[in-house]
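Attaching a single structure in structure tokens format; questions to follow.
Removed from the display is one protein chain of the complex; every other protein chain stays in position.
Letters A, B and C mark the chains as written, and numbering starts fresh at 1 in each.
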Amino acid sequence: MAKTDGGKLRIGIVGAGYWGPNLARNFHASPDWVLAAVCDLDRARAEAVAALVPGTPVVTSLAELLEGNDIDAVAIATPARTHHSVTEAALEAGKHVMVEKPLADTGERGRDMVRHASDSGLILMADHTYCYTPAVVKIRELIEEGALGDILFIDCIRINLGLIQPDVDVFWDLAPHDLSIMDFVLPGGLRPLAVSAHGADPLGAGKACVGYLSLPLQHGAMAHVHVNWLSPTKVRHMIIGGTRRTLVWDDLNPQQRLSIYDRGVDLSLALQQLDGADRADAAISYRLGDTWSPALPEREALGAMVTEFAASIREKRAPMTDGEAGLRVLGILEAARTSLARSGAAVVPVGEPQMEGS
Amino acid sequence: MAKTDGGKLRIGIVGAGYWGPNLARNFHASPDWVLAAVCDLDRARAEAVAALVPGTPVVTSLAELLEGNDIDAVAIATPARTHHSVTEAALEAGKHVMVEKPLADTGERGRDMVRHASDSGLILMADHTYCYTPAVVKIRELIEEGALGDILFIDCIRINLGLIQPDVDVFWDLAPHDLSIMDFVLPGGLRPLAVSAHGADPLGAGKACVGYLSLPLQHGAMAHVHVNWLSPTKVRHMIIGGTRRTLVWDDLNPQQRLSIYDRGVDLSLALQQLDGADRADAAISYRLGDTWSPALPEREALGAMVTEFAASIREKRAPMTDGEAGLRVLGILEAARTSLARSGAAVVPVGEPQMEGS
Amino acid sequence: MAKTDGGKLRIGIVGAGYWGPNLARNFHASPDWVLAAVCDLDRARAEAVAALVPGTPVVTSLAELLEGNDIDAVAIATPARTHHSVTEAALEAGKHVMVEKPLADTGERGRDMVRHASDSGLILMADHTYCYTPAVVKIRELIEEGALGDILFIDCIRINLGLIQPDVDVFWDLAPHDLSIMDFVLPGGLRPLAVSAHGADPLGAGKACVGYLSLPLQHGAMAHVHVNWLSPTKVRHMIIGGTRRTLVWDDLNPQQRLSIYDRGVDLSLALQQLDGADRADAAISYRLGDTWSPALPEREALGAMVTEFAASIREKRAPMTDGEAGLRVLGILEAARTSLARSGAAVVPVGEPQMEGS
Partner (left out) sequence: MAKTDGGKLRIGIVGAGYWGPNLARNFHASPDWVLAAVCDLDRARAEAVAALVPGTPVVTSLAELLEGNDIDAVAIATPARTHHSVTEAALEAGKHVMVEKPLADTGERGRDMVRHASDSGLILMADHTYCYTPAVVKIRELIEEGALGDILFIDCIRINLGLIQPDVDVFWDLAPHDLSIMDFVLPGGLRPLAVSAHGADPLGAGKACVGYLSLPLQHGAMAHVHVNWLSPTKVRHMIIGGTRRTLVWDDLNPQQRLSIYDRGVDLSLALQQLDGADRADAAISYRLGDTWSPALPEREALGAMVTEFAASIREKRAPMTDGEAGLRVLGILEAARTSLARSGAAVVPVGEPQMEGS
């Protein structure tokens, strides 16, 4: 292990763009970490980020960052097409890695990275920041403790007036948030049986600006995502329907982000012993119950994430958003790209890691 | 023409179920109509509806209703599987017909009805009641006068905790509302290039309880519908994005049902002369403008619809929601059914009448 | 007791105006009551109301209604200035009485009516319909069981664009709702130490169109009411702050009418043993907890009220909204009128019945 700072781990940030300052600020503020260096090919950009923590060294080559024996881990915030090579170099040098979403630009490269980290006994963490917000952590707890029962459907909406991105379409820009969140809260992760993507490019921008993903799940359940750059109103909304309760997350309502409805459709006990055909004929009623909204702590997600990164390194365990979580999200995005090219045909996502490495 | 009541038209209502009382009340309240008779096989049910307008005759057979020469038209509110035979008999007897949604239980029968009415010079009107609400009438006007520009996308949500219907799935129960509304407000009607349907039956009810419809339109535009019987919250929401403005209809917000946003994504003039590939690279900005919410009159939709039925008969013109509108909706529902059976594959709807009769 | 209809009580409705049809419909629908007659000086109006329940007799004089021995009770829905004389006649004839709000046009007459009913052993009930809505019944239960703790403040808003009434100002038009509700939910009723009224007549309508009532309560608590005819938006909102929890009632949000916030300002135990001056210096923190929204039954308030009227007669007990409740509301309205004439000076309401009769 690298040199210690009173037991703190030492992080090097690679990539000083949009996300770099947030990483620098949060690693610095964490009692678990020391910000050891900021690395960017562009020295001025690296210096701008490093200035947030006076005294932080700046380097302009990855090799230079890794050669020193003074860092334990790197946080990669470079463009997606470079994630593979930077990660490979870092793992080669024995560093733990946290990498911004998407894990890589292709599933194959992503699987390669996960296999390499696993073989090296190093942590590979996906920077699924949203998963560490208090609301999402609470949703995960509620599902885990059975408060919702079995999950029946998940409907996600993430729309607003957004700049059309030069390099990615609306699926790759916005859907990773919802996919990583669903992967995080569902026990066993998000493993759709198929992916169907429908998109529209009504302005002739050369890429989908409006998109819908349909993801059939086990046991007849279904997830669906609506992403849209053309909506004049901003919506961040998720419904998670369960057999016991249904949860609604409205991220733009700070006074009541989460609502848990003790309502739903009831199949009586007798009905549940019947076969499908008979159940279809039976009367199905619904139940109206109370609504409950848990208080959520005020806490910055990125701070919780760097804490988890440190804990996973120290406890030599997978982080809550590990490389395989990143791979599952990547696999769905790739399947969506294929489906989109096939007029929305159902595509089975590849790349579930347990089917790969073994 | 039938016997006159001071120039009023005479209507017979066929089917005294859930919808019958609304029809009776509105035809009676209209200055254009006289409620001439209520017909149901079940005399008690017919009498209950007829009692709403003291003195209204009751009959228990369709033949009896049609044989008298005293009615001009019938309003059919019987189950969908009977729409074809009742309509055929009424047209045979020279009566104009208004028929509840869906027009028929199959596209083929629906096309048969439309052709028959056309050949007989009689009005066949689809009971798309929602189209006559003040909000929908206003949306149609706004689109017609160009306030939204070209339509880019339409996103519809119609979800609530609903009783699982014994005979139809959630698509056939709820989607006709959104489909008929889109058909009404879009110039030329709703004519998707294909239909993809994704549904879920997570409770084992024997039919889809959660459903999504993707409808690619001309010029890269797209419509989408989300219908759901399992949502604990009720949502009736439609976004219509246009090149000039975007409209949001929130039917559950009586204080501001319609909002027109003067915002959107701008392609500069120069860009619009480039080919797709070049446009994709160009920077695309967005524009933030005012929001406007038109005042809407308080008016019962069904009242406006019976007025339109009378006007179309008198003016010997197609009503705003004519049989062909009904056929278009029916064609999409049938295509959705096929798509659903094919895992969401894109299905081209048949039954656009102009392709049939000729 | 009057002649029985299978154990049902017999009601005569006096006054066939705006409220008459609602009374007729609900008494008729109740298993406790038979609608025995409708009385109005204007026979046509009486007949219109009576027609809602075919076969209901119509009378055009109060004497005629009361002389028959066939009614147990009268429901009075005549103008306020006649409440006293009609009630006196009915009590004289041995009938129980339910009287529309306000109980009378002056406190003195109201007190007279209450005393007369009490002396005669007859029920005098105030028609505070709003108190019987599911939301208000639930609020009363919650306060009674201590869910809110001690009440600290109540803030009521009842505003909308309303027709300016010819005979009353905005206080007498709208505030009785909030006053009767507070009286209903507060243990012991609403007994302010003083009343201050501030009003505005900015259109020169000759009466207040915008009004505010400040009502200091025992133990430093306070109630406040805002009523307004000139607001373009409609608001029906009440906050009831307690030492344990705070309740918010938003009557125009059918999806979540009641919210109970488990939040508040905490004075630590130690602080509570200090005197005022010391407590002022101490740090006071706040506590953030969950929010809870109870499911409410769908039920018509007037139906519950006629049930309570019957129950109170049969059980020979005061109804939940008895004459004294009506008096308390009336006393506050009278004090408000006086305060308004004195530029908002604090006026102690008279007419608390316990201070009168004894």
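Assorted remarks:
Convention: contacts are C-beta pairs under 8 Å (C-beta built on N, C-alpha and C of every residue); 3 or more make two chains touch, one makes a residue touch a chain.
The model shown is predicted, which means the values in this text are computed figures rather than measured ones.
Only one of the listed residues, C:88, C:201, C:251 or C:300, touches the absent chain: C:201. When the omitted chain is restored, the residue from C:252, C:265 or C:311 that touches it is C:265.
Listed residues C:13, C:62 or C:210: the one in touch with the omitted chain is C:210. Screening C:14, C:248, C:310 or C:336 for touch with the missing chain picks out C:248. Against the chain not shown here, chain C presents residues 150, 152-153, 155, 161-164, 166, 194, 196, 198-207, 209-210, 212, 214, 216, 219-222, 224, 226, 228-233, 239, 241, 243, 246, 248, 261, 263-265, 267, 276-277, 279-281, 283-286, 288, 343-346.
Touching residues on chain B toward the chain that is not drawn are 256, 262-263, 288-295. Residues of chain A in touch with the missing chain: 233-234, 255.
The definition used in the following text is that only the chains that are shown with their structure count from here on.
In a homomeric contact, the two copies may use the same or different surfaces; for chain A and chain C, over half of the interface residue numbers are shared, pointing to the same surface. Averaging the CA coordinates per chain and comparing them to the mean over all protein CA atoms picks out B as nearest. One simple way to say how far apart two chains are is to compare their mean CA positions; for chain A and chain B this gives 40 Å.
If you average the Cα atoms of chain B and of chain C, the two centres end up 45 Å apart. Put simply, the C-alpha centre of chain A and that of chain C have 54 angstrom between them. Of all residues in chain A, those that touch two or more other chains are 263, 288.
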